[in-house]
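One protein chain is absent from this view; the other protein chains keep their places.
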Amino acid sequence: MAAELQLAAAEGRRVAPGDAETAAFAVRGMTVSYGPKPAVFSVDMTVPEGSMTAVIGPNGAGKSTLLKAALGLQTPLAGRATAFGQPVTDVRDRIAYVPQRASVDWGFPTRVIDVVAMGLYREMGLLGRFGARLKARAADAIARVGMAEFADRQIGQLSGGQQQRVFLARALAQDADLYLLDEPFAGVDAATEKAIIAVLKELKARGKTVVAVHHDLSTVTEYFDRVVLLNVRKIAEGAVGEAFTADTLRAAYGGRLAAADLPGAVHAI
Amino acid sequence: MLFEALTLGLGYNASLVTLGAAALGMAAGVTGTFLYLRKRALVSDAISHATLPGIAAAFMLAVALGGDGRGLPVLLLGSAVSAALGLLAVQWLASRTRLTEDAAIGAVLSVFFGFGVVLLTVIQTLSTGRQAGLEDFLLGATAGMLRSEALLIAVGGLVTLAIVVVLRRPMLMTAFDPSHASAMGVNLTRTDIAMMGLVMAVTVVGLKIVGLILIVALLIIPPVAARFWSDRADRVVLLAGVVGGVAGWVGAAFSATAADLPTGPMIVLAAFALFCLSFLLAPGRGLMAAALRAASFRTRVHLRQGLLAIANDQPIYETLTLRLLARRGLALPDGVPTEAGRAAAARARLDEERWAIVRADPSLELAAARYDGLTPLEDVLTVDQISEIDARRPAPEALA
Partner (left out) sequence: MNGAEFVSLSLPPIVIGVLVAVTCALPGNFLLLRRQALIGDAISHVVLPGIVVGFLLTGAVATWPMLLGASVAAIAAVVLIEAIRRLGQIEAGAAMGVVFTTLFAGGVLLLEQSDTSSVHLDVEHALYGNLESLIWLEATGWSSLADPAALAGLPPELFRIAGAAGLVALLLAVFWRPLKIATFDENYAAALGLPVTAISLGLVIVSAIAAVAAFDAVGSIIVIAMFICPPATARLLTDRLGAQVAWSVALAAIAAVAGFVLAGYGPLWLGGSDAVSAAGMIATVSGVLLGLAALVGPHRRPLAAQP
């Protein structure tokens, strides 16, 4: 079944989507376009609860766009997204989003602790107190990403890796069940990458669901248990061992894939 | 009357003003395009507001030196100096502090203008100041203009236009792709200075006709209007010149026909009328064309998605998809496909399968780049190429 799924996917054939009702996250028939050409075309994807899924594809493949449209940040031309069987807009409390780091102005006049506290907004509301209990939760989230001593730092003074950790801490503070991350490893050093993956694996161990846009093909097998290959269309989807192969990669990346990029695991197949 | 005005039949001064306005409009349209392409359109707003203290200071200086201070050349010289100071202030704030350029523009324009107002009130208290008429520079005033002033403006407009024509190549290259221009031997700093110098020239020449508050319109509206008609920078430059020239000519002519039609606002409104035409009607980027295209694009997307769903025996979720399929006789309203629908779905699926092969093949990268989920492969490759691709498709039995 898995092999057939992969083959079918490689040939551009549709695979019957899994059950959106039971999935932690599901996208159906999603088409998004900024201009005369769709950035994402008719994509289905299904993420089982408790899994860790990488969304991979070349630059401009529509990975960020897919996440944004699923979260309602971008109006799709067609399609819908659900989480835990309900429309995403109805379960925002259970979803934490980590945008691409470069999407904000890090010169914004604020501190690490204030950014992380944004993750508690849905609990605080407009005028609710940022009391001891919530403060403890924010501090705990900061500690989990190893930034405890930077809590009072101005965010403009952080390194790229530290900024990424802050974004992750803000999502952790939400205490969500589904985490959607856009390139959490982009431009971070090895130590930060280790710290972040440790946090994500711990989330998975606690039964949470993680979906991350990912760029480094050499670490997919090590970090994730499922992949979605995307290049405007969905190219393949499934367990890493089956959907992440030389064929599917070639189908997703076309001429942009150097032989050296192919992961060792793939050659073995 | 209007006809006479448009054909320069309303007297020497009015004709000079009309000519000057047209030349100024052309020069402004072209110069403004360079600014616009560099995304710095509103820098001109800071420059024009920054002229006010210079005008007032030049007047005071001329009076202090014994003149009557009302000579247009002196005032224009003063305005140019303070405009340059304003521009430097914008650049200093934007590069040496963490403030963004828009904040720097806003700060400079309001502070320089405020200081200019302070100087104006000082002038009002001077004995010679009562009839200084410097307020005319706010909104422009062509009525009762001296012949020498009209001449100065016409000549100034033509000279600015001539400089623009001479410098268009390096400026166009810089606006379009600075790194390429620099590689081709264009001195970027000098081009930038020349561009800003031209913006200042346009502003200064336009002060008396259009006024310092509205002169930015001549630098901004023509390029924006022209942009709707073309994606090619050189055509946009040319068109912006035409739009600016027409607006200057028509606006000045209209204004010459009646006393209560002030020149500056008439020119701006003429430019805006041309903008509206372009915004609504231009093929390609115009609003109507874009709306039509968006609607047909949406239809194509939904039809294609519906056909692919039929081909893969998947349910169709979107009501719009169902409606479009039904209207074309491809499916019944409940989504059950018709004969024609099944045939079309099979074709769509075949197309997708071929595309998948093309997109996985590095040697077909150019063709693959045209993939948008909608264009049939037949439009991109030759029949021979397609049969070659079909040969690579696994036999259908193998998939079952």
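Each chain gets a letter, A and B, in the order it is written, and its residues are counted from 1.
Convention: contacts are C-beta pairs under 8 Å (C-beta built on N, C-alpha and C of every residue); 3 or more make two chains touch, one makes a residue touch a chain.
Just so you know, these numbers come straight off a predicted model, no measurement behind them.
Participant: What are the shown chains that the left-out chain touches?
Facilitator: By the stated touch criterion, the chain not on view contacts A, B.
Participant: Tell me which of B:8, B:81 or B:99 is the one touching the absent chain.
Facilitator: Only one of B:8, B:81 or B:99 touches the chain omitted from view, namely B:99.
Participant: So which of A:60, A:156, A:187 or A:207 would be touching the chain we can't see?
Facilitator: Considering all chains, including the one not shown, the answer is A:156.
Participant: Which candidate, B:2, B:64, B:88 or B:118, sits in contact with the chain we can't see?
Facilitator: Answer from the full complex: B:118 touches the omitted chain.
Participant: For the chain left off this view, which of B:64, B:88, B:183 or B:261 is in contact with it?
Facilitator: Of all options in B:64, B:88, B:183 or B:261, contact with the hidden chain holds for B:261.
Participant: In the complete assembly, which of B:171, B:214, B:303 or B:348 touches the absent chain?
Facilitator: If we include the chain that is not displayed, B:214 is the one touching it.
Participant: May I ask you to list the residues on subunit A that touch the chain which is not drawn?
Facilitator: Subunit A touches the chain not shown through residues 68, 71-73, 89, 92, 95, 97, 99, 103-111, 114-115, 118, 121-122, 124, 126-127, 154, 156-157, 170.
Participant: Can you list where subunit B touches the absent chain?
Facilitator: 36, 39-42, 44-45, 92-93, 95-100, 102-103, 105-107, 109-118, 120-122, 124-125, 135, 138-139, 213-214, 216-217, 219-221, 223-224, 227-228, 260-262, 264-266, 268-269, 272, 275, 279, 285, 287, 290
Following the convention adopted for this analysis, only the chains that are shown with their structure count from here on.
Participant: Rounded to a whole Å, what is the gap between the Cα centroids of subunit A and subunit B?
Facilitator: Inter-chain centre distance comes to 38 Å.
Participant: Please name which positions on subunit A make contact with subunit B in the complex.
Facilitator: Contact set of subunit A toward subunit B: 7-8, 10-14, 16-17, 28-29, 31, 33, 36-38, 41-42, 77-80, 107, 231-233, 235, 247, 250-251, 254-257.
Participant: Tell me, which parts of subunit B touch subunit A in their complex?
Facilitator: Within the complex, subunit B touches subunit A at residues 98, 293, 297-298, 301-302, 304-305, 308-309, 311-314, 317-318, 320-321, 349, 352-353, 355-356, 359-365, 368, 371-374, 393-394, 399.
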